[in-house]
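With one protein chain removed, the remaining protein chains of the complex are shown where they sit.
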Amino acid sequence: MDLSDYRFSAEPYYRPVGHEIALYEHAYAHRLPLILKGPTGCGKTRFVEYMAWRLGKPLITLACNEDMTAADLVGRFLLDADGTHWHDGPLTVAARRGAICYLDEVVEARQDTTVVIHPLTDSRRKLPLDRKGEVVTAHPDFQLVVSYNPGYQSSAKSLKPSTRQRFAALEFDYPDATAEAEIVAHEARIEPALAATLVDIARHSRALRARGLDEGVSTRMLVYAGVLIRDGLPAAESCHMAMTSAITDDPDLRQALQDIVDACLG
Amino acid sequence: MDLSDYRFSAEPYYRPVGHEIALYEHAYAHRLPLILKGPTGCGKTRFVEYMAWRLGKPLITLACNEDMTAADLVGRFLLDADGTHWHDGPLTVAARRGAICYLDEVVEARQDTTVVIHPLTDSRRKLPLDRKGEVVTAHPDFQLVVSYNPGYQSSAKSLKPSTRQRFAALEFDYPDATAEAEIVAHEARIEPALAATLVDIARHSRALRARGLDEGVSTRMLVYAGVLIRDGLPAAESCHMAMTSAITDDPDLRQALQDIVDACLG
Amino acid sequence: MDLSDYRFSAEPYYRPVGHEIALYEHAYAHRLPLILKGPTGCGKTRFVEYMAWRLGKPLITLACNEDMTAADLVGRFLLDADGTHWHDGPLTVAARRGAICYLDEVVEARQDTTVVIHPLTDSRRKLPLDRKGEVVTAHPDFQLVVSYNPGYQSSAKSLKPSTRQRFAALEFDYPDATAEAEIVAHEARIEPALAATLVDIARHSRALRARGLDEGVSTRMLVYAGVLIRDGLPAAESCHMAMTSAITDDPDLRQALQDIVDACLG
Amino acid sequence: MDLSDYRFSAEPYYRPVGHEIALYEHAYAHRLPLILKGPTGCGKTRFVEYMAWRLGKPLITLACNEDMTAADLVGRFLLDADGTHWHDGPLTVAARRGAICYLDEVVEARQDTTVVIHPLTDSRRKLPLDRKGEVVTAHPDFQLVVSYNPGYQSSAKSLKPSTRQRFAALEFDYPDATAEAEIVAHEARIEPALAATLVDIARHSRALRARGLDEGVSTRMLVYAGVLIRDGLPAAESCHMAMTSAITDDPDLRQALQDIVDACLG
Amino acid sequence: MDLSDYRFSAEPYYRPVGHEIALYEHAYAHRLPLILKGPTGCGKTRFVEYMAWRLGKPLITLACNEDMTAADLVGRFLLDADGTHWHDGPLTVAARRGAICYLDEVVEARQDTTVVIHPLTDSRRKLPLDRKGEVVTAHPDFQLVVSYNPGYQSSAKSLKPSTRQRFAALEFDYPDATAEAEIVAHEARIEPALAATLVDIARHSRALRARGLDEGVSTRMLVYAGVLIRDGLPAAESCHMAMTSAITDDPDLRQALQDIVDACLG
Partner (left out) sequence: MDLSDYRFSAEPYYRPVGHEIALYEHAYAHRLPLILKGPTGCGKTRFVEYMAWRLGKPLITLACNEDMTAADLVGRFLLDADGTHWHDGPLTVAARRGAICYLDEVVEARQDTTVVIHPLTDSRRKLPLDRKGEVVTAHPDFQLVVSYNPGYQSSAKSLKPSTRQRFAALEFDYPDATAEAEIVAHEARIEPALAATLVDIARHSRALRARGLDEGVSTRMLVYAGVLIRDGLPAAESCHMAMTSAITDDPDLRQALQDIVDACLG
């Protein structure tokens, strides 16, 4: 596996919202395993990409899901013309060669899969490859980072206490209005005033979570709307296509969102 | 894989019902991932075929189902005489070579399978092939389009908020009476007056959804009925065979449909 | 695969009960996908065999079941001395080479399996072999026919609306008394009077469905009874062995059936 | 596969309890598929062995269970040095080469597995090997026989109506006291008087089924007890070891059985 | 497979508690299949080892569990350089070569797995290897023995009536106080008086089963405690480590056990 695929040649755009960069650097200095907590689309993935770039380390990202097995993380035997040979999984590659390994939406993985990270996240920093009969000692640069959204997960999907205890944690939320407008303006390449209007819509929409909306409008959706407006599509239509229509199938919630859009666009 | 199988040599027949063609072009210009929402048989698949033809791009279509695994989308190792070698799945082919990838009835796939599209649908536009140890950067022409019917899906079958947030959306419904009659006349090669009568039946049948019918008579069924009538089968028998008998097993609903047919055929 | 195994050299015995032969020919003329609906043992399978013979087409029949996967229909890679090679499944053989493909008891298959027939049953008439990376365009002779019994299936086992919408339908029931007696006399090679008596038993038994009998005595059971009587076994014993004892384990229903037999045999 | 393993060189001991031998011969003359119904240990398996010997046909027996797949019946591809080749399953062997195929406790198999027998049990007498692309026409000697115990099965485990309709049925029960004593005396090689006493115990025990005993003492258990007594073990201890202790773990039922034993042994 | 691994070169220590040795010999003389019933740790496994040594037969033991498949018992095809070849499972080895096959905790196996023993446990004494197409006739020395603990199993885990009916049964319980003390003194090499005290603790602990303790202190635990005391650890600490702490996590039950220990050790 060529790790250069996993290095960032250009600086990923990231606008800090607090001193999370310093906190991450403290954690990385001691290679503390780290949990990033926060709502969908608030920038956790972008942050870890930025930190990997800043620290000059490769980043191996895995989107966790219920079908992911321990072998998907650790590796397995594959068959070729000379018989079976071992194929390191992404976690093993990261541990062996010193990448940051980022398990996105870790609570989607079965608890049983996640126990394979335990020996990597205590003082041992080792990864036993039971099927291969090898114990990998983590590279000094290796760090494990996981993320999840504490907002809408069921109790069935959470980290085991014995897993949690192995991590320090950073908390994220949507950026404040000023920061978010700055991000939207930068990413969609639109005027600050328009970005501020879009952010205004998003912030009102997030209040609908109390009325049954799973998630409010994310920063990413605002960027989509901004891009469409810049491209010449009317603002109302752009917001409908990029936000209202995409975010829910519930007629009442859609009307409420539409009303917010209409009010903000004035 | 020879992508020419996935290109349209002839223009697929598509009759626009609004300015959905322009909206799609705006979305494609920025390669925004797109959701097509609407009832069964209203023309979503035909629309995406038309757009692929219009944009001159190959179209790779997948009918999603619960058994579909991430490997079915992304690819897997196959064994041949020289050992195992990697075989790109259809999503990987589309991303690597610049096709439009269309996931039909995406909510039928397990939520866990659909997370593999996440890194392709944010600013990264990358597809990590974890088992192969490669990260595919999407071809500039690549776009992801998904569809579903918001009407009869259970809450167990819906898109995760973290998936939804990655898409803009276009909404479809059955075409209005004039447009639908034009489509039926064109496809079944029948007289406009007969087509209008058949559309009249369909529009009344769709009102039965409130009384328990899963779906009303679709445009496709009208075409079937039209074809049978053109072929010399009596209109009542054609409607029975192509609509009433096919659409439900419930005796009451069938009688109600039969009454609609009789009234419209006069 | 040698399709001659799937052709009928002799005309299968089929006694029409209405103008279902003409209706089928209309549907086949336009290759409309067809649903055959009706109770167990009423002759659906025999009918499609007769039509395949009449139209001079090979018939590939599959008894659907819950374990049937999409690969069982479409095909899979098999390993031989030269490595893996693709093996067309029966649906693919039928589509590629122009057979009628008959999915018996289609509701037994999982809904997720049946979505593979969608692209074959709309205007595309194509079958994408995703794992092989090929799109099969259906042979002009190809037609898809499915059957099920609307009577005793649970709601968990039914066709999805998006599947139903792709089919025209023919409805079957047990033949009327005259026709059924003719069939029994022909197949069991017994006298018309005896056949009429057996049919009388069957028709009374079918009324027990309202009292909990899953299915009434089928035409096939009457033929069994007729054969045993012709062979010299007393009529009461033949009816007991071929009907009463086989059809249910419930003591009350068996007594009711026995009473019907005794009354009819007089 | 060498079918001589499946032929009986010696006559299996079978004591008729009615004219079931003649009924079976009538059914076999027309190759009617046959259900044998009756309680555990009443002699169904022995009967079909006897009939196979009497008719001079090989007998292939399968004990059905929930893990049995269609491939276990029909066959599968196996891999050897020259690649994959097809391996006929026992049902296919029986159909191809003319054995009687006996599916013991057929209701234990999943309903989905049993549908593979449908085309063998109607007028087609064919077995399609879908994965191999071959249709086996049954050998003229082939017959299918299935058995189950209607007494203690749950409703979840029963034959589908569409399966039942394909069979004639023979009903079995424990033999009457005289016949059962004759069997026990013959098989355990004990005196008729002792055999009669043991049968007396069994017949009383079977009345406990109304009080919660799953099954009464079977003929086989009587033979066990008889063998132990003949071997010199005291009668009470033999009955305890071969019957009371084996048949239940419930203290009350065991005491009731013990009381029956004590009373009968006097 | 080298059966000498399965023979006992030295006499296993077994102290009879009744005439179970003679009863077993009667059963073995006729090769009756045998159930050993009794609580955990009361000596069933040791008994069957002793009998195998006494009869001079190899003993093949399998600890049953829910994942055990019929193929684990019977055998399967394995692949080597010359292709697939059949590998006898332990039940097949025992049947073919004349070992005693002991299925420990048989109720842990799925009922569906255990039906494979049926043809070996009636007059046929045959084991059909369906996948191989061979019928193994049991070696004259072969006997099947199974065990389970009737005390704490749920109703979901029990033997099917049709399986039970094939066995004679021997019942075991903890040995009486004298015998148990003798065993503990022998195995832990401690003084009879200390052994008697430990047995006293065990007997009181077993009364706690009525108060929620799953199982009382077993003979094996007494041996552990005896060994630790002989090794110089104080008696109270030895009993805590070998009994109280190991047997339960419930604070109340532990206190009750502790009180018993304190009282007995005086």
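Brief remarks on what is shown
To keep things simple, chains are lettered A, B, C, D and E as they appear, and every chain counts its residues starting from 1.
Following the convention adopted for this analysis, a residue touches a chain if its C-beta (ideal position, glycine included) is under 8 Å from a C-beta of that chain, and two chains touch if they have at least 3 such contacts.
On a predicted model such as this, the values are computed, not experimentally measured, just so you know.
Interchain touches from the omitted chain, evaluated on the whole complex, reach A, E.
Contact with the omitted chain, checked across E:121, E:149, E:163 or E:197, is made by E:149.
Checked against the full complex, the one of E:25, E:108 or E:122 touching the unshown chain is E:108.
Per the touch definition above, the residue from E:70, E:116, E:195 or E:221 contacting the chain not shown is E:221. By the touch definition given at the top, chain A reaches the unshown chain through residues 23, 26-27, 29-30, 32, 35, 37, 69-70, 77, 79, 81-84, 110-113, 115-116, 118-119, 122-123, 128, 130-131, 133-135, 150, 158, 161-162, 164-171.
Hidden from this view is one chain, which touches chain E at 1-2, 5-6, 40-41, 45-46, 61-67, 72, 78-82, 87, 89-90, 93, 104-105, 108, 149, 152, 187, 214-215, 218, 220-221, 224, 227-228, 231-233, 237, 241-242, 245-247, 249.
The criterion applied here is as follows: only the chains that are shown with their structure count from here on.
The chains in contact with chain A as well as with chain E do not exist; no chain meets both.
If you take chain B and chain D together, the chains in touch with both are C.
Taking the mean of all protein C-alpha atoms as the reference point, the chain centroid lying nearest to it belongs to C.
In the CA-based superposition of chain A onto chain D, the rotation angle is 180 degrees, rounded to steps of 5. Measuring from the averaged C-alpha position of chain C to that of chain D gives a distance of 30 Å. Mean C-alpha positions place chain B and chain E at a centre distance of 61 Å. Among the residues of chain A, none is in touch with two or more other chains.
Viewed as a network of touching protein chains, the structure reduces to a simple linear path. Screening every pair of chains for touch gives A-B, B-C, C-D, D-E.
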